[in-house]
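For this depiction, one protein chain was excluded, whereas all remaining protein chains were kept in their positions.
Our next item is chain A:
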Amino acid sequence: MSTLQISIYRYNPETDSAPYMQEFELDTQGRDIMVLNALEMIKQQDSSMAYRRSCREGVCGSDGMNMNGKNGLACVTPLSEVVKDNKLVLRPLPGLPVIRDLVVDMGVFYKQYESIQPYLQNDTAAPATERLQSPEEREKLDGLYECILCACCSTACPSFWWNPDKFVGPAGLLQAYRFLADSRDTATSERLARLEDPFSLFRCRGIMNCVAVCPKGLNPTRAIGKIREMLLSNAT
């Protein structure tokens, strides 16, 4: 009966001068548990280990991390999906400052999300009841509104690694399109104008890392393409 070898990125800025990898051994008793369950068992061995978690069912988006080189949510990733040769390497999401162990500072990610103004803007008079949508108009938001902002996609994107202050990133751009595609939003031209510079949207090189890692199966590259089409048809 072999035990699982788990290597975890450790860094406590108050006591460590540099980050290091700590090795753990875990007996899963042959069960194919989720990576988050394995982390909870390791926390029993070493209670100083820090990570974020909340709902443990892929809804809250707290436990995004890099598992054997690929970003994902630990709570919905079974060991069988990521473990290779009985080894599992867990690192924080790449490209963001580490606060401690697997906990990263998501500040720049939220700042980019904020920059696309993620709320409905409508300058027409409010109707007596509510702004209605046809089923067809509502359908356009499918594949966009489901994003839980776990940051797995943006932190898998080299363009976001190099320019997190200027490139909105796949998560923010997916939400940008969610409001551009919404029939109830009237700020379309202002939204497009904010994305027209060489960085905010056009730093996307279409390598589709975002699509490969999204735990919700969403497609930011497609949304970016749609925004580009909107920009192009407005400007030519």
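A few remarks follow.
Operating definition for what follows: a residue touches a chain if its C-beta (ideal position, glycine included) is under 8 Å from a C-beta of that chain, and two chains touch if they have at least 3 such contacts; residues count from 1.
The rule we apply is simple: contacts and distances are computed from a predicted model.
Per its UniProt record, the hidden chain corresponds to "Succinate dehydrogenase hydrophobic membrane anchor subunit" from the list "Potassium transporter", "Cytochrome ubiquinol oxidase subunit I", "Succinate dehydrogenase hydrophobic membrane anchor subunit" or "Nitrate reductase".
The residue touching the chain not shown here, chosen from A:166, A:184 or A:226, is A:166. Interface note: of A:43, A:56, A:70 or A:228, the residue touching the hidden chain in the full complex is A:228. Think of the hidden chain as still there; on chain A it touches residues 158-159, 162-163, 166, 193-203, 228, 231-232, 235-236.
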